[in-house]
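Just below is one structure, and these are the notes that go with it.
Only one protein chain is missing from this complex, and each of the others stays in its spot.
Note that the chains take the letters A and B in the order they are written out, and that residue 1 is the start of every chain.
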Amino acid sequence: MRVNSFGTPAYDVAHLLGGGVLLMSFLLLYQRRIGGVINAFAVQGALLAAAAAWQGWVQGAPGLYVTAAIAFAAKAVLIPIALRVLVGRLGQHRAVETALGVGASLLAAILLVGLSVMVVLPVTAGSATPLARVDMTIALSVVLLGMLAMITRRNAISQVVGLLSLENGLILGAVGVVGMPLVVELSTAALVLVLAVVAGVVVFQIRERLDTLDTSILDRHGGEA
Amino acid sequence: MTALAAVITQLLHLALVLAAAPLVVGGVRWLKARMMGRRGPHPLQPLRDLSKLLSKRPVLAENASWISRAAPYAAAGTAVAAVALVPSFARGMAFAPLGDLLLIAGLLAAGRVAMALAGLDVGTAFGGLGAAREMSFAAFAEPALLVAVLSVAILAGTTGLDAAAALFQDGALGLRVSLALALIALLAVAVAENARIPVDNPATHLELTMVHEAMILEASGRHLALWEAAAALRLTLWLALLAALFVPFGTAPAGFAPLAWAVGVLAWVAKMAALCLALAAFESAIAKMRVFRVPEFLGVALLLGVLGAILLFVSTRLA
Partner (left out) sequence: MLTALTALLGGLILLALLAVPLARLGVGARIVHGGCLLACLGFAAIALAALAGAEAAPAPLPLGPPWGPMWLGLDALSAWFLLLVGLTGACSALFALGRGGDHPPRVLAAFPLFLAGMALTLLAADALTLLLGFEAMSLASWALVAADHDREENRRAARLYLVFAAFGAACLVPAIGLMAGASGDLAFAALREAPPQGWRAALVLALVVAGAGSKAGLVPLHGWLPLAHPAAPSHVSALMSGAMTKVALYVVARLLLDLAGPAQPLWWGLPLLVLGAASAVLGALRANLEEEGKTLLACSTIENVGLIAIGLGLAACFRAADLGPLAAVAAGGALLHAMNHALFKTLLFLGMGEVGHGAATRRLDRLGGLVHVMPWTAGCMLVGALAAASLPPLSGFAGEWLLLQALLAAWRVGELGFQVLAVALAALAALAAALAAAAMVRMFGLVFLGRFRAPRTAGAQDGPLAARLSLLLPAGLTVLFGLIPGPMLALAEGALRILARADMAGRAGPVVLRLGDGAAAYLPALVALLLLACGGAVWWLVRRRSPAGVAHGPAWDCGFAAAPPHLPFGDPLTQPSPAGLGQPLRRMLGAPLLGATEAVHMPPPGDPSPARLAAGFRDPSFALLLAPLDRLRDAVVAQAERLRGLSIRQALMLPFATLVGLLALIAWLEGGR
């Protein structure tokens, strides 16, 4: 029996979890309320943790359990709570303002998924296990959707969530590759926390200076120190 | 012998589903009331309503044509025909060769058209409003439905419901992310087709929000009973369809097997109860959306179906 190939439980569960992460990226784009966006992100973090843990079991790499634990603690619990507190303090319960309509951004999302499929499959042909290839496809899609979420949203907090979800995609891609050293993941995870802090600071700065979280107002200040 | 078993299964299935339909509606209503902290009407209330309505003579508007009188029968007839094709507790029913997913979609569309025509027949504002909205929602629901069917058809190799259900019950396919996405798409379509929250509110008579109720405002007596029965059958059909495709466990195989049938009936009742509970919980937790957000909701369902199909192509390519 081929391990890690199509039709085995190892493959199916990994595929399912990856699909779940991707689905949450779609929901991020579909949500109009900040609360919904944060919830979707939290669920995505939890699914990512599950995917990492599953990969750890499949690859027999205990280091990935640590990654999973970090991902769960940071992405599914701490950051969402922090964001909720932030939202509460800023009084931002209104709908997220989108630069592009929800329907159009979802259509763009599907096109991006198609694009990443067309890129990853030929590039990785013959060099990796099917499991890793599917993982890479989904991971690239999640990264692209995270960027899309940052582009299509005007609100700083949902842009931050987009950035974090982009980073989720990176981790998903990293855990799928056999033999990726733990150091990289730990540093990436640390990077996220730093990013979150920076993002929080930025959000407060924008708020204090401009009295809004609508980043389109920054356009006028482009190039200023 | 197999032919006889097929006929017996079919008749038992029809009896089971027809008996279940009012219970499904009443049960969901009761569960919702409970979740919202009300006592709610008895789960058998829809059955009592039906028998009350049946014993009354309908009052037709003065300028109603024969469409108003024929449409309820057409809607109920198509609903019964469609529900006869979706397997419940056993496979190998007499009508199983007819049970094609596209045909079932067509029969549901026929019932919808009958209702829209009835809504337009008297020439009242609400009837027209409901008909226009219902047909527009359907325009978004059908692509999502077809794309979800596409994933099922690729995996099962057929759109025949009986064969697909049998294949999924085997479990040879394993867990499929594409099927999960197709399931989500089908759930959204089911919510829209059955006029449930968040697309429509089955309990409302508030003019601006109603879709389904607006079309049958002029119906009364036995005609109203038929419309209600058709709606109940449609809800039962969708739940049974989801159960048959995505929770196919416990279904009895084709052939004469009373013991397996008993198990199948129990399993089906359990599945339907679980689905009703899930529907009630979903409806209690969510608010009705604005009419012009419905395309977005169904568009997401469509895109998830497309996503599922793309992922399926990817994984079959790697096999």
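Keep in mind that, in the parts below, a contact is a pair of C-beta atoms (placed from the backbone, for glycine too) under 8 Å apart; a residue touches a chain by one contact, two chains touch by 3 or more.
Keep in mind that what you see is a predicted model, and the values were worked out from it rather than measured.
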Consider the whole complex, including the chain that is not shown, and state which of A:82, A:121 or A:177 touches that chain. A:121
Using the document's contact rule, name the residues of chain B that touch the chain not shown here. 51, 54-67, 69, 73-74, 76-78, 80-81, 84, 95, 97-98, 100-103, 106-107, 109-110, 112-113, 116-117, 120-129, 131-133, 135-136, 138-147, 149-150, 153-154, 157-160, 163, 207, 217-218, 221-222, 225-226, 291-292, 295, 302, 305-306, 309-310, 313, 317
Since one chain isn't shown, list which residues of chain A touch it in the complete complex. 114, 117-118, 121
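Going forward, only the chains that are shown with their structure count from here on.
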Between chain B and chain A, distance of the C-alpha-averaged centres to the nearest whole Å: 35
Which residues of chain A touch chain B in the complex? 5-9, 12-13, 15-16, 18-20, 22-23, 26, 30, 102-103, 106-107, 109-110, 113-114, 117, 121, 130, 133-134, 137-138
Within their complex, state which residues of chain B touch chain A. 174-178, 180-181, 184, 295-296, 299-300, 303-304, 306-307, 310-311, 313-319
